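One chain of protein is taken out of this complex; the other chains stay put.
The first chain written gets the first letter, and so on, giving A and B; residue counts start at 1 in each chain.
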Amino acid sequence: MTVGEWVRNTSVYRSVIRHGIAPTNRNRSLIIFENLFLHVHPVKVREKTLRFTHTFWLGGITLATTIILVATGILLMFYYHPSVPQAYRDMKELQYVVDNGVFLRNLHRWAAHLMVFSAFLHMLRVFYHRAYRPPRQFNWVVGVVLLLLTLLLSYTGYLLPWDQLAFWGVSVGTNMAKQAPLVGERVRFFLLGGNIVSENALLRFYVLHCVVLPVALLLLISVHIWRVRKDGGVQGPPDDERRTP
Amino acid sequence: MPELEGMFGPEVEEETPTRRDFFTQIGVGACAVAAVASGIVTLDYLEPKVLFEPPTTYVAGSPLDFAPGVVVPNQEKKAFVIGGANGIYALSAVCTHLGCITRYKSDESAIACPCHGSRFDLEGNVTHGPAPRPLPWLDVSQDANGNLVVDTGIVIAHGKVFRP
Partner (left out) sequence: MTTPIEIIDSEDPLANPWRVALVRPDGRPAVHETDERYVMTFPHLILREIIMFQIVVIALSLAAILFNAPLESIANPVETPNPAKAPWYFLGLQELLHYFPPVVAGVVLPGLVGICLVVIPYWRVNLEGAPLWATPSRWKAPTIAASVILLSILFVAFRCWPIVIPTVIIGVAMFAASWARAGSRWQWLWGVTLPEWIMTWFVVIAVVLTVIGTFFRGPGWMWVWPWMDAPRG
C-alpha cells in the first residue's frame, strides 16, 4: 500500500472526499459534482469543445491570470502603504530589500498586462465564433462589463507605485473624464477626492483596486462562468452556414 | 389567441387592490426610498469636505523684473508671468487639453505641451495641436510691498494686462 493510498483510506480523508478512488466513471462523475468549484462543469463534455481551436483557452487564460493576480496582489499588500511618499518607498523596498519582492511585483504587473490582452482576445474569439447569439446574449453583456472592470482594475493599479509613470498616466486619464458633459467634473472630483491627483486620490484608487473592483470582478466572473454552463456550455465555431456564391 | 383561453386555468379578473397589495406596495416603496436615501448619503460621505491642497497665490517678484519679452515660469504653481508690450500678465501653464504642464521654449518663444503636442504663442493662443482653448489668463495684483501677486485660482479675461 503506497502512502497516497493509505492517506486516501483514512477516515479523515474520506470525510472530506466522500467518493471512492477506483477509476470508475461513477467516481469520476462524483469528483465533478461533489466539488463546489468543479461542479460548474457538467460531468461529461462535448469532445469537440476540447479542441484547442474551439476556444484557444482564452477565457481560461484570463481566469488563470485573475487567480495569479489575486494571490500576488494579497502578498504585495503586506508591504504597501497607500500614502505619499511611503508608497514609492515601498516600491523600492520591494525591489531591493524584500526577498522575492521584485519577483512578485513583476509577476503582478505582467499578469495584469496578460489579463487585459487575453480578455480582449477572448471577446474577439467569442464574436467571430458568433457565440454571443441567443441564448448567450446576457453573458456577452456580462463579458463586456468584465472587460471594463479589467481595464479599471489595471488603471487603478497603475497609480499605486506613485512614480512619474503612474502620476501622469492617471492625471491625463482623469482629465479625460473631466471632458464628459455635465457630470465629468464631479466624477473626477469624487474619483480623486480633490481637484488634483494627490494622497486622497492614491487612497481612493487603493481601496478601489484592492477591495471594490476585485469583489465586483470575482462576483461577475462567477456569474459569467455559471452562465456558460447554464447556456449550454462552451461553444466553438458555429456550424458552417455560410453559403458560397 | 383564442385556442389558449382556459388552458392554464381560469382567467384572473381585474380586481380592486386588496389590503395585501397595498401593504406590498408600501413595503417596496419604503425599500426604494431607503435605497435612494442611503445612496445619496454615501455619495455625500465620499465627497471630501476639507482639501489640503496648496494655496493658489504666489509672489512673482517686482514688476520691474518684467520688461517686455521676459517670461518667468513657475513650475510649482504651474503658471507663467510674462512681460508683454503693453504690460504684465500671467498665463496658466496647465494645458487646456488634458492638464499636462506646458513648457516655455525660449528658442522658439512658444509654449509647448509635452503630452499631445499642443503649442501656444506667448499670449496663450493655440497655434498648433489638439488643445481646444487658449491658455487661461490669471489674476495679477500688487501686494503692500509692490510685488506682483499671481492667483492661479482666478481666471481673468483674455488680453487684460496688468499695468503697475
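Keep this in mind: a residue touches a chain if its C-beta (ideal position, glycine included) is under 8 Å from a C-beta of that chain, and two chains touch if they have at least 3 such contacts.
These numbers were taken from a predicted model, which means no experiment stands behind them.
The chain we do not see here touches A, B in the full complex.
Here one chain is not drawn; of A:Leu114, A:Leu203 or A:Ile221, the residue touching it is A:Leu114. Contact with the chain that does not appear here is found for just one residue of A:Val7, A:Ile21 or A:Leu50, A:Leu50. Residues 25, 28-29, 31-32, 38, 41-48, 50, 57, 60-61, 64-65, 67-68, 84-85, 88, 91, 95, 102-111, 113-114, 116, 120, 123-124, 127-128, 130, 132-134, 136-137, 140-141, 144, 148, 151, 154-155, 158, 161-169, 171-173, 175-177, 179-181, 184, 196-197, 238, 241-245 are the ones on chain A that touch the missing chain.
Residues of chain B in touch with the missing chain: 7-8, 75-76, 78, 97-98, 100-101, 103, 112-117, 129-130, 132.
As a convention for this text, only the chains that are shown with their structure count from here on.
On chain A, the positions that touch chain B within their shared complex are 168, 171-172, 175-176, 178, 189-190, 193-196, 198, 200.
Against chain A, the residues of chain B that register as touching in their complex are 43, 46-48, 51, 53, 98-100, 115.
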